[in-house]
Every structure is written in structure tokens, then in C-alpha cells.
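Every protein chain of the complex appears in place save one, which is left out.
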Amino acid sequence: MTKIKVGILGCTGMVGQAFMWLLAHHKQFDISFLGASSLRNDKYYVDEVNWIFPFPMPESVKNKKCEAINFAKIKDRGVRIIFSALPADQARKIEPELREHNFYVFSNAGALRYEEDVPILIPEVNLDDINLIEKQGFPGKGFVITNANCSTTGLTVALSPLKKFGIREVFVSTYQSVSGAGYPGISFLDISGNAIPYIKNEEHKMIIETKKILGLEADIYPTCVRIPTLWGHLETVWVTLEDRVEKEDITGAWSTCKSASPRLASMPDNPIIYREDEDFPQPKMSFFGTPPGMTVFIGQLKKINNRIGFTLLVNNIIKGAAGGSIQNAEAFVQAYGGELKT
Amino acid sequence: MTKIKVGILGCTGMVGQAFMWLLAHHKQFDISFLGASSLRNDKYYVDEVNWIFPFPMPESVKNKKCEAINFAKIKDRGVRIIFSALPADQARKIEPELREHNFYVFSNAGALRYEEDVPILIPEVNLDDINLIEKQGFPGKGFVITNANCSTTGLTVALSPLKKFGIREVFVSTYQSVSGAGYPGISFLDISGNAIPYIKNEEHKMIIETKKILGLEADIYPTCVRIPTLWGHLETVWVTLEDRVEKEDITGAWSTCKSASPRLASMPDNPIIYREDEDFPQPKMSFFGTPPGMTVFIGQLKKINNRIGFTLLVNNIIKGAAGGSIQNAEAFVQAYGGELKT
Amino acid sequence: MTKIKVGILGCTGMVGQAFMWLLAHHKQFDISFLGASSLRNDKYYVDEVNWIFPFPMPESVKNKKCEAINFAKIKDRGVRIIFSALPADQARKIEPELREHNFYVFSNAGALRYEEDVPILIPEVNLDDINLIEKQGFPGKGFVITNANCSTTGLTVALSPLKKFGIREVFVSTYQSVSGAGYPGISFLDISGNAIPYIKNEEHKMIIETKKILGLEADIYPTCVRIPTLWGHLETVWVTLEDRVEKEDITGAWSTCKSASPRLASMPDNPIIYREDEDFPQPKMSFFGTPPGMTVFIGQLKKINNRIGFTLLVNNIIKGAAGGSIQNAEAFVQAYGGELKT
Partner (left out) sequence: MTKIKVGILGCTGMVGQAFMWLLAHHKQFDISFLGASSLRNDKYYVDEVNWIFPFPMPESVKNKKCEAINFAKIKDRGVRIIFSALPADQARKIEPELREHNFYVFSNAGALRYEEDVPILIPEVNLDDINLIEKQGFPGKGFVITNANCSTTGLTVALSPLKKFGIREVFVSTYQSVSGAGYPGISFLDISGNAIPYIKNEEHKMIIETKKILGLEADIYPTCVRIPTLWGHLETVWVTLEDRVEKEDITGAWSTCKSASPRLASMPDNPIIYREDEDFPQPKMSFFGTPPGMTVFIGQLKKINNRIGFTLLVNNIIKGAAGGSIQNAEAFVQAYGGELKT
């Protein structure tokens, strides 16, 4: 099968590196454009990036060249699918232009997330929202599909199967890793042996995005805290449900979580893994699962009165960022594949 | 003023070290018995302890000698006040015996906390509960006064001033430091760059103790997590109140928090310090305040619907353990001082 | 090709886990006996092990069963190659017995390292020393081949190609990760944000083993320090050489480092990788290379007077422990393969 050519904008940043790592050997996609700042134009990727992951840079990307962003050039190369790892301010300007130029943009940036006809897509949660791209003018025009904020991603994957029980209130405290703040991000002097109980805008994002993605009017009570871990966000959750349920109802609901059919290339067989081990889950498992970093792990299930408590782990850089965007592109290809043949 | 002679049982452990550090220059108390395992009998403290604090061992305790626990010997030396930093299993056996032998035991162990006539005392919260020692037979006999579990201590100090608004529900997630697990406690391999969402019995303790100390029937929804910090427990809290309140009502209530009158020697002028700084409080402030480690720091005050959210920091080893016990002994001396003159 | 059946003794410890991980999909070897304490007899591996690596336990080993060590049972199963990850005291007793019972023991323990006819084998350094097994009585009897102490492994791999220039003195300071102390090993309270300038016997081992492996009479001046990293030992080295050399002579020598011919299954094409990047190498690269963790990375090459300085990284658990033993077994099979057909 011929692979579909894709571009990555912001390829040297933290999330950009995740896109490079995930796409280096992707079955359907081929990295054909490495967009970076014009200062890096025509320079080898391996020389421009401060590779931050605990596993090596794929050999196949080392000698690809970074390029300044140029719409005509991208189009000439036959690329229509663009993964955007741009900083918020650049995304706000460039992503709408890309859409105007008929690109299909899968963005990790928050810039357009709150526009009514831009879906915040998580395939195993709200796959149907992909239709919103038609409101943006597709197939006549391009579109932007965003993924959720990293903390929201984990939360909504865990909550989505519980919607049928009637979610009324959600109390969530996050234990967010430092990689979520990008690179260089947080100084060792600030966070080593410490925790910082404030992440700008994060609580607000969790409230807005959780409601939009799940399409519900529940009350969300979030508290976001940075802790000295490198990868993975842990979240402790208490949910108030309308129905009287038992723990088995909850685990049963989680076990039915699947994505599109047939399964997307980057989607685990079980997007949620629940375990009863007494100390499960932990951030050190952030890259566990198949494919690595795409599973939401849940444990610590409890019931007090009509409330359900649990603790989840989501890989903030993979499932909660680059990986989620790639799954979204796979979902798009599955739903509208014909469009890419032109 | 002649100082009152006191003994410390379990003086080489983590909490024992905190007792030694806090009492080395105490205005009222004089360390007159250093109880340790019989293997350490007659050995110098400085040689027996793996000093774990980030500030040096006080010179005055280095050449004191450890002694095997011997009731007659303690009594002969004129010691009646005993601080217990014994492990739970030893405490369960020895503390009731100490009480029988007319000692006044201020215990950090959980062994007797849930006995009806044993107070879990936090002077700025439930000072009146000190009267329970009379039910134990005091002044005719000895007694045991316990302090709360470290996480519960921080929570109840913060909640106590809000009781007047009617506390119905408490959602609390903890970010507990490794020192809370004692020494050697947790392996670096398990917790470095990681978080462990399980602390044995901790959630149960928070439920039982919070209700007992505050004397209320509210529902407590706790989740306890260990994070890779050395000192201080952070806790994120949402409270459901019966009254409609504004944020000013909350901060006003906190500002009135005081302890016994006159102020106890180890009690800060303001046992609660609330600040609006955007990233306040943080575990690196665990030893801030005067005296160090005795203040509960609160920030991140929020209001959504009729619920109040905030984040607190408590020093788990000082206020939440050895320091709390010492305040309790000071409260006892203030209330019943005459008894010690015999 | 039929795989050769092997046993692992001490399969649940830190190094035992590394053996399990490395052998789960090995081309030549098949895990046929999981030796553990008798308390774990007949229990599933997945339930008995506190899996410590930052990548998941291989599926294929999860449901293998641990077994108490029983020589007859091992023999009946057709296993002759034994990988020993036993603690020193057990190794000292059991390994000689295994040899007596005609087993071929590849040991990570230090127990027999200093016996004259027991090789400390590192294939790319002293492959010829494998002949020492004949002095132990092979093929008539079994044998023990040990690998070196982890710090020594990295050092001797780096020094071996420089022997031709005449090594007179070696000054080495280590930056050793916590995994080198086993599990539970070092308390977070002791090492977090700290360094410990003492590792029992380590400097002595480096002196004795370096001389034995390299067969030289140079003076070794080691200083061993534990730092708060999880994986990988960094070592800073200054060497006094007899010859006048240029930096190119050194890098040239390193580039010729190869192992047995044909290449062993677990040996990288280049056992040494030297790079000029200004901040190379770093412990976070401990699992880099192919196969992961088997390469010694070197950087920071300097020359002052007739002395050469450099900094190396070795994965203490893979190349410096379990991985080194497996390479040794591969070297044995390559050299004496016929013996295993019986």
C-alpha cells in the first residue's frame, strides 16, 4: 500500500518529537515535510533537536531535513494531512490559514478547540464528532481536528463508558508530569523534590473540554498539580452518578471501550486497561501497552455512597498529545479515505 | 524555670529524630530518657542514628546515650511525660502498660487512636478533647493522648474553622512525601520519577480520624498518593458546605484560627497561613513558618456552585507527627500543670 | 533451529528480571527453569515479581512458574546452561555445587570471580580467557564463567583497545546509578537530591578485576560514588599511557573494537560508540544502542600532557550484569557448541 504523505509542523519541540517517533515507522503515513522555524531550514533533524525521550531517535528521521513552513511547497509535495505541534500563538494564526488552503489539520494546539464546528476528537469517546468537519466546509475545503488537553484526554476516556449511568459531578485532582510543560519547560530548581499546585488555565480547560467532548452538563471540580515526574499524568477521580451501580458495573463498562471498527492502526485492542493490583497504575508505566503510551490505565476503584472513585494514568505526550492526533488522522482516513486519493 | 523531664521512645527512627531535634532546645522540656532497642543500650545517640534531616543533628543530643526501655528506670529518673515514636506493633503493647504505670504518654502511633476515651488531639482544633484523659483515670492514673495521622492533621486544621458553615462532604486527594513512610521506607527504585497511588490504610484513617476529631458526620472521600518529595504533604480539597458562603468568609474563618490561650510554646501565632500567590503552597516550604514546620499553609481557594476548593500543605513529620505531640504535651501542661510538680 | 534450554537462578531480583527480559525473545536460548526461593515455588512469575524496569514485562514470561532450586529437576528438563543472579552468599555455596553437577554456570555474582581458573569474561575484551574453563575440568565437568563488576565492565571495554599504547595508570571516578545496589536497595530518603561517596568494596573490585581482565600491572586509582539516577553508570577517566598518542589514535583504537567472529547474537556491531557531541554520553541513554543497553558510549575525549581523559557510560544491569552473562553464554556456544548436543 502506498503510504499517505504527511507533514509535521513544530517538529523539534517536545510534541513534535513525539510525532516524529510515532510516525517514523507508521503503517499508513509517511513523514514528507518537517516544518520548523526558518532558522532551521535545510538543516538535518538530528542536529536541530534536543532529543528528550528515554529511547533513541529513530534512525530513519535523523537525516531528514527541517524546512521553513511554506504552503506551496507542502502542497507541491503531495501532502494534505498536517500534524500541528505549533505553540498556541503560532497555531492561532497558521492553522486557520492551512484550513483555507485545503489542508487537513490534526492539531495538538488549543487554539481552535473551542470553536463550535471544530471537533475535539478522541476516537474511542466521540468518534461521531468527526462529522463536524463538514460544517467547516469539507470536502470542499480543509478542516482542523484538535485533540483534547492531555489531562482531559485521560479523564474523558475513563468517563465516557460511564455516561450511561448518568454523570452528575466529577471531582478530579491531577498529578501532572513535567513533560506536559514542554521544553525547556520547568526548571529543576523549581520542581525537584517539590510539587507546584498551579498550572495556568489547566483547570479551566478541563471543565470546558470535558463537557464539550462528553456532551454533558455535569459539574466538574478540577485541581491541577505538577509533580516531579517526567512522563504520564496520574488523576484521582470521584464521580457522582445518577444510577445506583456496583463496582462490577463500572469495570464492565470500561471493558467494552473500543474505538472505530475496524480497529485503527494506533489504537490498542483495549483502550482502557483496569487492574486490581493494589498499587496500580503508576507513571512509570506511561509507555506500557501496545502501542506504547496509547492505553489509559485505571485502578483503585472504590465506592462510597453513590459515588465512584478511581485513579487513572494517561501518557500526556502520546495518547494525550501526538498519539491522539495520529489516531484522529487514522479515524479520518477510515471514514473519508477516498478524499485522499485526489 | 526548671524544665520538665521527658522521655522519647523510638528515638532513632524518623519521627524519633524529629522529637530529638524539636526538644533539643525546648523551653519547657528536657530530654531525660532516650528509649531505643536494647541493642542500642548505652550507646551514643550520634553513633546509632542515621540522621535524615537536611539540617544538622543538635550538638546537645549527640553524646546522650540510648537506653533500653525500662519503666522503673524511667520513673526513677523523675520522668512522667513520654513521647512515643514507637512502631505500631510495639506501641500497641507498650503504651497501655505505660499508662498503667502512671506515665503521661503523647503518642504518634496509631495503636490507641480509635479507643473511645483516647483523644486524637490537635490543640487548635479540639483542645477540649483533652478532658478525655480523665475518663482514662487521670489524675489517679496515667493516660495516652495521640496525635492524628499526618494527612488528617493538615485536613482537620484547615476544616475546623469551616465547621460553622456546615461541612457535609469532603473530597481530598493527597500528595504525600516519602518521609511519611518512615526509614528506610520506600526504595528509590520504586518512587523516583514515579507516584504510587496507594498508601496502606491511609484513606481509612483519614475517614475515621477526621470524623472523630471534628465530631461531625460528613462524608469523606479521600484518595491517598505517594509522590517523590522528601518532606511535606500537599492536599487538594473540595468541601460541600451547607451555608452559602463567599471566599472572604472562608479566609476570614481561617484567620481566626488560634490555639490555647496563652499561646503554647510550639504553636505559631497563626496556625494557618493563607496566601493568594498563584503557586502557593509548595512542599519546599515544609519547614517554613515559626516555629518551623508547625504552620498549615493554604492557597488556591476556589468556589464553584456551593463548593469550596483549596490546597493545603502540612509538614508530616513536624506538625503531623512529633511536633503535634509536643504541642499536645504543652497543652496538657498548661491545663493540668500542677500534676507534674509531684 | 532448536533453542538451547537455560535456567535462571534468582529470577525475581533486579538482575534476574534483566535476564528474563533479555531472554524472553532470545534467538538461541529458551527459559526452561525459573529458579527462585522455595517460598515462590509453583507460583506465577507475574505474581511474584516487583517488576522494576521502565518497559513492560514480556507477555511470554508472565505465566511461567517459579521453582525452588533442585538440581535433579533442572537436569531432567535438559537444562545445562544456568544463569546465576543469586546473592553473593548463596552464589558462594550453590555455584560450586552446580559446577560439580556438570552445569555450565554464567554468573553475575562475585563469589568465584577471583579464583584463578574462573574467567571474568567480557567477549570484546578477553575472549581467549574462555579457555580457562578447561582448567576447571570442562568438558569432563561443568564450569563457572563470571562477568565483571558493572563499573569494571565499562572501564575495561574502554581501556582494552588502548592496551597497545601501554597503560600505566588509570584514574577513574564513578557516577553509579541506584539500580546497581539491587532491590529494594537504597532508600529514597538517603539518595534523593544527594550523592553517597561510598560503595562497599567497589573500589577494591575495580582494582582487582581491571587488572585480571586486562592482564596488566597498571596502577588503578578508583573513586566510587552513588548518584540519584536509576540506570547506567557514568565514569570519568584519566589514563597515563606509555606512548605519545594523539586523540585520533584513541578514537581509532576504539573504532576497531569488535567481539567474536561471527558476531554474537547479543553483541552490537560496534561495542563502543564514541561521539564528539559536547554533552555526550548521559545516563538517560543507558538503554540506547542495538541491542539496547549493550553498547559502551564514550565522549569528552581530552589530552593534557601525556594523559588521555574521557567519560564513558555503561548500562550496569544489561552490559554490566545480565546482558554480559548472556553474551558470555553465546561466546561459549560459539566456541564449544558441540558439547550442548548431548
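Order as written gives the chain letters A, B and C; numbering starts at 1 within each chain.
We adopt the following convention: a contact is a pair of C-beta atoms (placed from the backbone, for glycine too) under 8 Å apart; a residue touches a chain by one contact, two chains touch by 3 or more.
Everything numeric here is computed off the predicted structure, so don't read it as measured data.
K.L.:
Consider the whole complex, including the chain that is not shown, and state which of A:Gly16, A:Gly35 or A:Gly193 touches that chain.
P.N.:
Among A:Gly16, A:Gly35 or A:Gly193, only A:Gly193 touches the chain that is not shown.
K.L.:
Of C:Ile52, C:Leu234, C:Ile250 or C:Ala331, which residue touches the hidden chain?
P.N.:
C:Leu234
K.L.:
From the list C:Phe83, C:Phe103 or C:Tyr175, which touches the chain that is not on show?
P.N.:
C:Tyr175
K.L.:
Which one, A:Cys11, A:Ile31 or A:Ile52, makes contact with the chain that was left out?
P.N.:
Candidates A:Cys11, A:Ile31 or A:Ile52; residue touching the omitted chain: A:Ile52.
K.L.:
Could you list which residues of chain B touch the chain missing from the display?
P.N.:
54-56, 192-193, 284-285, 287-289
K.L.:
Using the document's contact rule, name the residues of chain A that touch the chain not shown here.
P.N.:
Against the left-out chain, chain A lists 14, 50, 52, 178-179, 183-193, 228, 230.
K.L.:
Which chain C residues would touch the chain omitted from the figure, given the whole complex?
P.N.:
Given the touch definition above, chain C has residues 171, 173, 175, 193-198, 203, 219, 221, 223, 225, 227-230, 234, 236, 238, 278-284, 299-300, 302, 304-305, 307, 309, 311 touching the missing chain.
Everything below uses one rule, namely that only the chains that are shown with their structure count from here on.
K.L.:
Report the pair of chains linked by the most C-beta pairs in contact.
P.N.:
A-B
K.L.:
Do chain A and chain C face each other with the same patch, meaning over half of the contact numbers show up on both, or with different patches?
P.N.:
At the contact between chain A and chain C, which are copies of one sequence, the residues are largely the same (over half shared).
K.L.:
Most central chain by CA mean?
P.N.:
A
K.L.:
Through what angle, to the nearest 5 degrees, does chain A rotate to match chain B on its C-alpha atoms?
P.N.:
So the angle, rounded to a multiple of 5, is 180 degrees.
K.L.:
Starting from the mean Cα coordinates of chain B and chain C, work out the distance between those two points in Å.
P.N.:
So the centre of chain B lies 47 Å away from the centre of chain C.
K.L.:
I'd like to verify one number: the distance from the centre of chain A to the centre of chain B, where each centre is the average of its C-alpha atoms, in whole angstrom.
P.N.:
The computed centroid separation for chain A versus chain B comes out at 42 Å.
K.L.:
In angstrom, rounded to a whole number, how far apart do the mean CA points of chain A and chain C lie?
P.N.:
About 40 Å separates the centre of chain A from that of chain C.
K.L.:
For chain B, what residues touch not just one other chain but two or more?
P.N.:
Answer for chain B, listing residues that touch two or more other chains: 193, 228, 230.
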